[in-house]
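A single protein chain has been omitted from the complex, and every remaining protein chain is retained in its original position.
Take a look at chain A:
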Amino acid sequence: MTEASNPLTLRERELGPFTYLELQHPAQSTWRHWRLRRDERNVAWLLFDHADSNANLLCVAAMTELGDVLASLRRDMPAALVIRSAKPSGFCMGADLKDFRQLDNEADAVRQLVDAHLLAQQLIDLPCPTLAVLHGETLGGGLELALCCDMRLATPDTRTGLPEIRVGLHPGLGATARLPDLIDPMLAMRMMLTGTALGAEQAHKAGLLDQVAAEHKLRPLIEDALNGRLALRRRNLKARPFRLDWVRRLAALAMRRQAGAKADPRHYPAAEALIELWQRHGGQPDLLLHREIYSFARLINSPTSRHLIQLFFQRQRLKELAAGKESRRLSQLHLIGDSGDGIQLAALAALAGLRVSVGGSAASMSACIGQIRRLARDEAQRQQALDALVFDPQHHGVALADALIDGQQADMEQRRAQLQTLETSLRPQALVLSFADPVEPLRAALGDAGRLLGLRFASPERGALVEIAAHSTSRTISQQHARQLVGQLGCLPLPVSSQPGLLLRRVLAPWLLEAMLLLEEGASADAIEQAALAFGCPQGPLAIAEGWGLSHCLALFERLHGERDTPLAEPPAILRNSVEQGRTSLLDPKRRRWKTGKARSAKLSADQSDRLLLSLLNSAVRACRQGIVSDADMLDAALVLAGYFPPFRGGPLCHARETGHAAIVQRLRELSNDLGPRFAPDPGWQPVVEDAAPGEPLQAG
């Protein structure tokens, strides 16, 4: 990828009769997304050049046009056909998910898929030799198209993969049949089940690519290929045993076990559908192609896939928020204080190539070095990141920094004093990003409070969601800058308004509180956690509370309890006691033993599960109404991407919408009659007229 974006190597690309310069301008041809031209020996070169995007997407329009192209070729058959991409980024990123969003019934989906399959078959049936020349990202539909060609050449930066499983689908343009036919079926299934891409070398070894060569060495290889002199290895010995039903059945058993361990098949049906497809029809590729259509059409209409595709676009939207001007890239940070979040940020920044001066203690510098060692991809990146890190206890780095990161843990007075002294040497456009919660008290310390923003990592992993909290006088340009910084770190920015708990903890607090109340009432902790896990949450509420730290939870609950607009219920005594006793877990071993003596059922009643779920939904609606986050979509994306809400359900508000607001409001009213005002439906609920039977448990599935 980096190689491809270098302007010099761009000029080196082998484009047959096309020149590099003419590709800079829109195509002057009959088709918007394809460029076709024949060279002096009557070899047709077909360049895929999606008109409205920087990367090729196999959208419906491009497919229709491809049909026309093939028809025109059939009228005047060339000596051979070479297919390439005109985009520097890669061959093709796969199907356009926007098209999938519009499919709302199986019949339409089947119709479209049949058309696409006929097209693929036309490409295969073309009497002249066909050659795909690949580079960069060759994913999903793009790879499936390349599989329809007789031969495949590729440059070393090629990555081939079938990532459909990530949006709850399996390949839909014949790869389920053609890939296991071409390469080791176990590898093919692994590619489709995990969605991981193969590098060029791996793919060449597997037999997926016939030859890998650098751009400037492609021409003689293309010559050879078209003249039939290219050595092809098409004897797929490893596929032989899998023609037997019982071998496939055995192999499928192991695959099911592995796939089931990764994702619950009840929630994510694609893996099971794919395995089933292969197990039943793997011996007859033609039938498999046919069945693939119906299986794909069924999956694309499943809520799981719909939600995962929606999540893909939401993630895209967050990424776009992080996009910024190249000239505005931040290049230097200064960290003060020793907090874990600050160290995390410093390490990520150093790994992302920013210079970081660490103004905390020597221990925090050591911690930062440790963090980099853990996170670095390889030795070279580790070295580079460590070189970018400078220990700077006298805060000389402030003068050069684009952003001052406040990771102090001292009390507010000291924090303010420190910021006040450092701000004098800070550049006028530099940001001040603080991990303080809330950031408002720091405003007074700064001469220019418009540059102050709050930050919080949703999780300690790389690529995590980062909440960026703007207070009432934060400048828009500062917010943009901060989002860009988060993007540079490889994280997703989530702009929220600065309120206690920001967005995530604010939304989750009532859920955690309800879980603690249930615990207090005598429900078993296991049952509470199990209910959440069965719903699909990656973590139960009690585990989350312990992850945040109980004293933090208590402080947050108390602050939310003090709010004027629909305050949170009183923090439960069980939490208070645990914090007073300095415990880190709500599960007192002694008390646990006493509880098992009473032999409680391990499952929550429907009522209790409803209490848990509804407290979460109610609080999500409340946060959305209060405008903590820009819109409902963003809130859904945040809770899913932060790993709190199950992705296949699309987020709390999406789940509420699909369950039916009326039913939920009805249920909330019942609960608030029984249990008190904490369940009073938030004014933000909009009772949509939908038919859901009231009173029925809402946690189906």
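Operating definition for what follows: contacts are C-beta pairs under 8 Å (C-beta built on N, C-alpha and C of every residue); 3 or more make two chains touch, one makes a residue touch a chain; residues count from 1.
Here is the rule we go by: contacts and distances are computed from a predicted model.
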Chain excluded from display, named as in UniProt, from "XRE family transcriptional regulator", "Acetyl-CoA acetyltransferase", "Isoquinoline 1-oxidoreductase beta subunit" or "Spore gernimation protein": "Acetyl-CoA acetyltransferase"
Full-complex contact with the absent chain, from A:I369, A:L419 or A:A445: A:I369
Identified contact with the non-displayed chain, of A:A399, A:L533 or A:A680: A:A399
Hidden partner chain, residues of chain A it touches: 355, 357, 362, 365-370, 373, 382-383, 386-388, 390-392, 394, 396-397, 399-400
